[in-house]
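The structure under discussion appears below in the form of structure tokens.
Yeah, one chain of the complex is gone here, protein chain that is, but the others are all in their spots.
Right after this comes chain A.
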Amino acid sequence: MNILSYLIPISLILGGIGLLAFVYTVRSNQYDDPEGDARRILSDDWDDRPKP
């Protein structure tokens, strides 16, 4: 049962990383236009230099 003292913190930390990643995606507006973002990657605009 001692293995629990490692496994429980590990699972909590892994879950916590997922939560933080989600918080980051919400903060950076990644759910505003999922369909558009999926298509934007196909366009050639700003391929040679970043958008100012």
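By our rule, a contact is a pair of C-beta atoms (placed from the backbone, for glycine too) under 8 Å apart; a residue touches a chain by one contact, two chains touch by 3 or more; residues count from 1.
Here is the rule we go by: contacts and distances are computed from a predicted model.
Hidden from the displayed complex is a chain whose UniProt protein name, among "siroheme decarboxylase", "Cu2+-exporting ATPase", "Ribose transport system permease protein RbsC" or "Xanthine dehydrogenase family protein subunit M", is "Cu2+-exporting ATPase". Mapped onto chain A, the interface with the missing chain covers residues 1, 4, 8, 11-12, 15-16, 18-19, 22-23, 26, 29, 31-36, 39-40, 42-45.
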